[in-house]
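Note that this complex is displayed minus one protein chain, with the remaining chains in position.
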Amino acid sequence: MLNFLVRRILTMLATALVLTFMVFWLTNLPPNLEKLAKSEGNARMTDAEVTSWLERNGHAQPLLKRYGEWLGVAPGWTSERGGVVSGRCIPRGASPGDSARFCGVLQGYWGQSTVFKAPVSEIIATRLSLTGILMFWVMVLMVPSALLIGVLAGMREGSKLDRVLSTASIATTATPEYVSGVILIAVFSSSMVGLKWFKGTATSAMEGISFENFFLPVLTIALYGMGYIARMTRASMSEVMTAQYIRTARLKGASFGRVVMRHALRNALIAPFTVIMLQFPWLLNGVVIVETLFNFKGFGWTLVQAAGNNDIQLLLGCSVVAVAVVLVTQAISDLGYVLLNPRIRVP
Amino acid sequence: MAELGWPAIFLRLALQFWPVWLALLVVFAVSLRTRRRSGLYGRLFDSPLGMVGFGLVMFWVFTALCADLLLMFDPLGQIAQMKNKVPGTITPDGAVYLLGGDNLGRDVFSRMVMGARRVLAIAPAATVFAFMVGVTLGLPAGYRGGRLDAGLSFIANLVLAFPVILLFYLLVTPEIRATGLPAALAAVLFLFPVLFFTLLWNSRFFTRPAKRNLYVGLTLALGLWAWSGLAFNADPLGVWSMQPNMLNVFVSVVFVNAPTVFRIVRSLVMDIKTRDYVAAAQTRGEGPWYIMLWEILPNARGPLIVDFCLRIGYTTILLGTLGFFGLGVSPESPDWGSTINAGRRLLTIAPHPAIVPALALLSLVLGLNLLADALREQSLKD
Partner (left out) sequence: MADATPILEIENLSISFFTRRREIPAVMDFSCKVMPGEAMGLVGESGCGKSTVALGVMRDLGRNGRITGGSIRFKGREITRMGERELRALRGREIAMIYQEPMASLNPAMRIGAQLAEVPMIHERIGRDEALARARAIIEDVRLPDPDRILQAWPHQLSGGQQQRIVIAMALMSRPSLLILDEPTTALDVTVEAGIVDLVRDLAERQGTSMLFISHNLGLVLDVCDRLCVMYSGEAVETGGVTEVFSDMRHPYTQALFRSIPLPGADKSARPLVAIPGNLPLPHERPPGCNFGPRCDHFVAGRCDAQGIPMLPAGGAPRHHSRCIRVDEIDWNAPPALAATAEPTPPGEVVIEASDLRKYYQTAPGLFGGGTARIVKANEQIDFSARAGETLAIVGESGCGKSTLAKVLMGLEVASAGTVTLNGEQIQALPVERRGAALIASLQMVFQNPFDTLNPSMAVGAQIIRALEIFRIGSSAGDRHDRMLNLLDLVRLPREFAARKPRQLSGGQKQRVGIARAFAGEAKVVVADEPVSALDVSVQAAVTDLLMEIQRKNRTTLLFISHDLGLVRYLGDRVLVMYLGHVVEIGSTDQVFAPPYHPYTEALLSAVPVADPRVNRKRIVLQGDVPSAMTPPPGCPFQTRCRWKPQVPGDLCESVVPELRRVASGHRVKCHLTDAQLATMEPVIEMAG
C-alpha cells in the first residue's frame, strides 16, 4: 500500500512538473512576450526597444532558467541599470541585499497580475472561494440525483422507467453548458417567454446567493455532468444486477429491496465513484462557460480574463490551480477505488 | 413590418427542407428493406430510439450537403431593418426571415444551415484523425506493454490532465500560429494515417510482394501528397490545403481527443490479446503488427464504432466551445458556437438568434448519442 502511494505521488509530481512547464512555455512564447512588452511599456515600441525591455525584465534568459525562477528552484534574475539593481525577487525600492535569492511558486510568490494590478495569489484566493461555493452546490445537486437516476434505471434493465431515465440522461449529455444555459435563460428569465422565475445573471450571487440568482448556473453545470454519471451508474448497476451473486441473494429469499440495497448497491457504486472524481476536469470546463455566461466573477471568469488579456502571471497561476485540482482528484479516485473494492484491498 | 404566425413558419420551414426529406425518405426506405441482410447497421432499425438518432444525424448530414439548396439568404448578408426581428418577419423586399434576424440583421435560418456545413466538415474528419492517432499508438501500447506502454500512457495522461478549456486558450491563439507550433503538430498528427495504412497493408500482404507494393505504394503516394498540402500548405497541385486558423482548430481538437481514444484502444487490446486466436497467430509466427491490425483491431470494432459516434458528438461540443469563446474563428463565421456567443448578450430581449443554433447543436449531438447507444445495445445482443 505504501509502495503504491509513493509511486502514485511520484507520478503525480512528475505530471505536475511537465504540465506546468508546458503551460509556462506556451504562455511565454516570443509573440506573447512581445505583446507584454508593448502593453507594459508603450504600444509603439520599436523592435530594438522591445528586445531591451525583455532583457531588462529577465525575459531574454533561456526558457529552462526562466521556468526555474518562476518555480522557485533557480535564483531570481538581477540586472543593473544606471547603478540601480533590479531583479525578480527585489520589490521596487527595496535593496538587493534584503531580498531573497529565490522567489517562485514554491516560495509563495505567484507574481503580479497585469490586468487586475494585484498579486496573483490574492486574486486566485478570492476568485477560487467564489467558485468553491458554486462547485459545492453543483455537487450537492448533481451527485445524489445522478446516482439515484442511475440506480433506478439500472435495477430493472429494459423497464419503462429505465427507458425514460436513460433517454433523459442521454439528452443531458448531449447538451453542453453553453446550450443548456442559453435555453434555461431564455425560458426562465427572458421577457419574451415571460416566466421570469430566475435571474439571467449571477452577478448578485457574489454578494449573497439566493435560489433566484444561483439556481440556473448551478443547474446548468450539473445537468451536463449528471447525465454522464447517471449513465455510468446505470451501466454498472445493470451489470451487477445480472451477476450470479445477485441471483444467489434472490434465491436466498431476499426481497427485491434487500437485494438492491444490501447486495447490489455497494458493488454498483465502485465504478461511478471513479467517474465522479474524473468529472472534475470537465466541471472546470463547465465552470468557465457558466461563469462567463452568467457573469459570475469566479475562477473560470478570471481564467478567461487572464487568457484574453495576455496576463501571463495570472494565467500561469490559474493553470497551476487547475492542474493541481485535476491531479488531486485523479489520485483520490484511484485511492477510493482501492478502498471501496475489497478485492484489491490488502488483507 | 408584417409577421408570419408560428403555424405558417413551421409550414414554410418544412417545405424549405424538401431535399433533406427526400434524401431521408430514400435512405430509410432502402435501409428498412435490406435490414435483415445488413448486419449491425440493419439491426439499428430494430430500435426506435436508434432510428430517431440515425434520423437526426442524417437530417443534419443532408442539410450540410444540400446547404446551397436550402439557403434563403446569404448567411453573411445584413439587412439593417431586420436587426433582432422575431421569427417570421417579412423583409423589405417581401421575403421572410423564417427564424428571425440577429443583432446585425442577418438571417438566423441561413446561418444555422451554413453552420451545419461548418460543423460537419470538421467534426467527423477531426474524429477520424484522432482515431488514427489513438489506434496507431494504443495498439502497441496495449499489446507490447512494458516501458512503451508506460511512456505513452504517461503522455496521454498528461494531455488528459489539462483542462480542455485551458488547452484551447493556450493552443488556439494567433500568437501560437505565429510560432508555427500548430503546423508542427499537424505534421506529426497527419502522418499517422499514412503510417497506419502502410503498416496495415504491409503486415497483411508481405507474403505477396506484388500486391503489397501496389497497396503500400498507393498509400504512400496519396498520403504524402495530402500530407504535404494539409500540414505545410505545400501541395504542388493545390488540391489539399487548409486555412491556418482552421488548421489550428483542427489540430487542437485532434490533440484533445486522441489520448482518450488511445486509452480505449489500449484497454480493448489488453483484453483481446489474451484470446486463443491471438496465441494461435503467435504460434504460427505472425508479426506483431499483423496481430495488432488484423487479429485484434477488427474484433475491437464494436466498442470503437460506438465511441466514434459519441466522439463526433463530443467534438461538435468542443467546436461549439471554441466558437463560444471566439477562439480560432472569424467573427463573421456562421458556426453554431460563435452564433450562440453572439446571441447570448441579448438573450433576455431577443433569444432566438442564440436558441436556434443551440437547438441545432443539441439535436445533432443528441442524434449521435442516441445512435451510439442503440449501436451498443444492438451489438451486445449477439
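A and B label the chains in the order they appear, each numbered from 1.
Here is the rule we go by: a contact is a pair of C-beta atoms (placed from the backbone, for glycine too) under 8 Å apart; a residue touches a chain by one contact, two chains touch by 3 or more.
Everything quoted here is computed from the prediction, not taken from an experiment.
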Which of A:N57, A:N267 or A:T302 contacts the chain that the document leaves out: A:N267
Candidates A:V187, A:L278 or A:V338 - the one touching the absent chain: A:V338
Touching residue (missing chain; options A:K65, A:K196 or A:K252): A:K252
Absent chain, residues of chain B that touch it: 46, 207-208, 275-277, 279-287, 294-295, 298-299, 301, 382
Residues from chain A at the interface with the omitted partner, ascending: 1-4, 158, 243-245, 247-255, 258, 262-263, 266-267, 338, 341-347
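Here is the rule we go by: only the chains that are shown with their structure count from here on.
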List of chain A residues in touch with chain B within their complex: 11, 14-15, 18-19, 22-23, 26-27, 29-32, 35, 166-167, 170-171, 173-176, 178-179, 182-183, 185-186, 189-193, 200, 281-282, 284-285, 288-289, 292-293, 300, 303-304, 307, 315, 318-319, 322-323, 326-327, 330
Residue ranges of chain B touching chain A (in the complex, touch as defined): 49, 154, 157-158, 160-166, 169-171, 174-176, 178-179, 181, 313, 317, 320-321, 324-325, 337, 340-341, 343-344, 347-351, 354-355, 358-359, 361-362, 365-366, 368-370, 373
